[in-house]
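Only one protein chain is missing; all other protein chains are in place.
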Amino acid sequence: MSWNTFGRVFRMTTWGESHGPALGALVDGCPPGLELSEQQIQPFLDARRPGQSKFTTQRQEADRVKILSGTFEGRTTGTPISLMIENTDQRSKDYSEIAAAYRPGHADYAYDAKYGLRDYRGGGRSSARETAARVAAGAVARLVIPEVTITAYVVQIGDDAIDREAMNLETIGDNPFFCPDSWAAKRWEALVDRARKDGSSLGAVVECVAEGVPAGWGAPIYAKLDADLASAMMGINAVKGVEIGDGFGAAALRGEENADPMRPGENGPEFAANHAGGIAGGIATGQPVVCRVAFKPTSSILTPVDSITREGEATQVRTKGRHDPCVGIRGTPVVAAMMALVLADHKLLHRAQCS
Amino acid sequence: MSWNTFGRVFRMTTWGESHGPALGALVDGCPPGLELSEQQIQPFLDARRPGQSKFTTQRQEADRVKILSGTFEGRTTGTPISLMIENTDQRSKDYSEIAAAYRPGHADYAYDAKYGLRDYRGGGRSSARETAARVAAGAVARLVIPEVTITAYVVQIGDDAIDREAMNLETIGDNPFFCPDSWAAKRWEALVDRARKDGSSLGAVVECVAEGVPAGWGAPIYAKLDADLASAMMGINAVKGVEIGDGFGAAALRGEENADPMRPGENGPEFAANHAGGIAGGIATGQPVVCRVAFKPTSSILTPVDSITREGEATQVRTKGRHDPCVGIRGTPVVAAMMALVLADHKLLHRAQCS
Amino acid sequence: MSWNTFGRVFRMTTWGESHGPALGALVDGCPPGLELSEQQIQPFLDARRPGQSKFTTQRQEADRVKILSGTFEGRTTGTPISLMIENTDQRSKDYSEIAAAYRPGHADYAYDAKYGLRDYRGGGRSSARETAARVAAGAVARLVIPEVTITAYVVQIGDDAIDREAMNLETIGDNPFFCPDSWAAKRWEALVDRARKDGSSLGAVVECVAEGVPAGWGAPIYAKLDADLASAMMGINAVKGVEIGDGFGAAALRGEENADPMRPGENGPEFAANHAGGIAGGIATGQPVVCRVAFKPTSSILTPVDSITREGEATQVRTKGRHDPCVGIRGTPVVAAMMALVLADHKLLHRAQCS
Partner (left out) sequence: MSWNTFGRVFRMTTWGESHGPALGALVDGCPPGLELSEQQIQPFLDARRPGQSKFTTQRQEADRVKILSGTFEGRTTGTPISLMIENTDQRSKDYSEIAAAYRPGHADYAYDAKYGLRDYRGGGRSSARETAARVAAGAVARLVIPEVTITAYVVQIGDDAIDREAMNLETIGDNPFFCPDSWAAKRWEALVDRARKDGSSLGAVVECVAEGVPAGWGAPIYAKLDADLASAMMGINAVKGVEIGDGFGAAALRGEENADPMRPGENGPEFAANHAGGIAGGIATGQPVVCRVAFKPTSSILTPVDSITREGEATQVRTKGRHDPCVGIRGTPVVAAMMALVLADHKLLHRAQCS
């Protein structure tokens, strides 16, 4: 079953294929009276936009968003907000190769196994282009949670991680990697360039922090804030792992090391540590919400890989075309958008029951 | 908002507190005609049951399940299956301490921040006792997916991981740790015993493999099989991380290393590797579905930790009582149950759209 | 598919069969801090309870509700409230007749066609006994909407309607018919008694009015307040029609007759009429919400009706046993309960988006 809606109360439904005429997001449940125009959404799309450096795909997409409904005189009306982005750089290339054989690591075979047919042009619905719609919807979600500041950045490319001591979030915008460590950013230039030239690709780890989330947001037992974040992040293309707070590192700690001691503070408790990543029992504690996301290396590589044709014959596949050598980079604004969508939903859920 | 339902078509809703009269799960959407009796559910509850070794909590619960509805003459009728487990060993202890101060790492403060009051007896709704209901519902889910074999086991306790070369899944039941490496099991006896005696606790990593999942199950874009698994696992008490396939390890691989080459096989493609953990684009590929889950160390420890009272005064908390020194151990059957619930739901979702 | 949950944010899931050990309702999403005990639910169950006059079924059920979770020290905690009612008067009768042949007008054939098997004892899940669970949940819903007063009453039995001029809502409790016209109540005694003695049955029309619903509750476009009421009412056993405000009568009016003129009032507008039944565009206008519900005559009658056996052979069915000669009477508290459930849900939905 196809299930293209995310959220319970603040809901986004996305649509569109990589090489169709357009793609979009429909945002339902947004509170009324918020100032909203295309100008507030566009910067987030621009941050994710392809073709901006040699470290991302050379596909050129303007990614201009249009608001087709749900606003009046510059404010949201409470009715569904229809956001549309037209596709402009779908190359009229020859798709016969990708139509005939399954690209390993891609969803080609799985879609065919599920649906019996697929739109093979550029990956169709499974293309990461769909994430443009999420970023647009995420920009609307941010308006719902002005008390929250969301920051996402890359902490590892390939096996090269940043130095936590050298981390400076203000430098994220100064390099093409959303990297908070300028020394690492330098190293990554060479690393990514090498992979690109090799026709290879690299994985990455993205970290996302939300500050200002009030204690109390969250929804036990099956819409826990961390469970919803896990779903949101794992659903991003190429993501294979999600951690909250210390994540897998917590498994190696002892109870007293992992405790987050509390002491009286001016506005609620102050915590001496944040191993929990700001969430306990699925509910925000008031500390920063911290999430880490692992992206696999881009599956589209020039190196030939064994595969099969639609008819089940052996073949080899080299994926030519315009691809990101490291999808985690452009995935960073998508991670931030999903964080915004989850938090907006939980703010509304919380006040439904507890206001 | 409290949200106690899991699943879209095969749906489980759980209820109950640690020290209330009972807890339960309500299973809705189960296909009719399946043989079901308490005897089929009980073994799964027994595997999770407390008090069975010195490595788990000494709380004694019979955890006898009763089926109150939804079956007739030993078969499911298609109507909701009400499963109830009575609580029998709620000690009439003095709860004034836990009522007065927040246990660090627990959900005490977060529940109070959300709801303004909480059932503090044994953690109330946030207690891991709730997972008994999931295990019962998971046993029903398994009946829906007879084509699938699910195995869950512990691969790491504290910082001591199993040796993958020595792994033998047939030995999982031979030790109290669901450990597939008998040498590791030996080491863990000492490790866990030491932590227990120290009044400390340990984290763990649990792996779960589902074999026999047909290619095609899954639901793009926002109910991807991996996204639903991530939600299911991250929602288990004490879980802080989830990986599919190579997970965070994939971030350090290059594209050609991470590829899962395909070749023609007798029944669909054969894969030369399974870095993807059996899922591509959110849809099963027919390979084993592989998931790994990180449990933090039990928050209930005898070591005093700084905290605050409900009134916001500084205090210290030592959590006495009967606790698991390593919650990941008894979490293992819960991980398997959540895998079953996700797969049962996706089987039904798939045939709704694609049969 | 079986779908036993009602509501979007304030959600009720019911379970149980007519002759199983128990039935129940699970209420999720209830705000915390509300005073709740069995004593607040019981009176509503008592109003619906069978065996209280010769005009209803002689089945004797205590219908004692137990709260198994979700409260602490007499208040709701925000976690799921599990309500259970044990069945006590399931007669150990011979069910071979009802097992063998389909009772016309009942769900017997439809359940068999859907599920391939059915619990035939007393109608199983399709029995009106399930409505006890709704009434219990409805009692909880009322606590969520203290600003609203809900009144339900019978306005027609068979073809004998009340005199609107003589209507006095204070007399509803003075007769066994929830009738607001004492002359009609007198006539109905004879009417229903005659039907009962004839082995026949009668239909009824129930009206329900909710006063105090604030302007603004409701949810365009597909969870309109009136659409949700229509779903809630049409889903009650034996209901075949639902009207809001003038309902079918409005079809015969001209625009100027059907208008509800407004004039300035002290607290928002005052309306000179209420043809709309308090709802415009799916949203409450602040006027009383008015709904009317048509119950068909009880299908269980002593008069023989042509039918078929499970094997498809011709037969005749006379439904012996203890039955309501007019199900609309005991349906009245169920109508009120469904009104409460819809309004509680919409109150929470409204404040999620618009608070």
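Chains here go by letter, A, B and C, matching the order in which they are written, and residues are numbered from 1 within each.
Here, contacts are C-beta pairs under 8 Å (C-beta built on N, C-alpha and C of every residue); 3 or more make two chains touch, one makes a residue touch a chain.
Worth saying up front: this structure is predicted, and the values here are computed from it rather than measured.
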- Query: Of the residues C:Ile67, C:Val209 or C:Ile301, which one touches the chain left out of the display?
  - Reply: C:Ile301
- Message: Going by the contact rule already stated, which one of C:Ala219, C:Val289, C:Ile329 or C:Leu343 would touch the omitted chain in the full complex?
- Response: C:Ala219
- Candidates C:Gly78, C:Gly138 or C:Gly158 - the one touching the absent chain: C:Gly158
- Message: Tell me which stretches of chain C touch the chain missing from the display.
- Response: 1-6, 8-9, 14, 102, 104-107, 109-111, 113-116, 125-126, 130, 156, 158-159, 195, 200-205, 214-224, 226-235, 237, 240-248, 250-264, 268-269, 272, 275-277, 279-286, 294-301, 303, 305-308, 312-314, 328, 349-350, 352-354
- Query: List the chain A residues touching the unshown chain?
  - Reply: 1-5, 9, 11, 13-17, 20-24, 26, 28-30, 32-33, 66, 68-70, 72, 75, 77-82, 84, 114-119, 124-125
- Query: Where does chain B touch the missing chain, residue by residue?
  - Reply: 9, 29-32, 78-79, 220, 348-349, 351-355
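Everything below uses one rule, namely that only the chains that are shown with their structure count from here on.
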- Since chain A and chain B are copies that touch, is their contact same (over half of the numbers shared) or different (under half)? same
- Would you kindly tell me how far, in whole Å, the mean C-alpha position of chain C lies from that of chain A? 46
- Query: Just curious, how far off is chain B from chain A if you go by their C-alpha centres, in Å?
  - Reply: 26
- Query: What are the residues of chain A that contact at least two other chains?
  - Reply: 9, 220, 349, 352-354
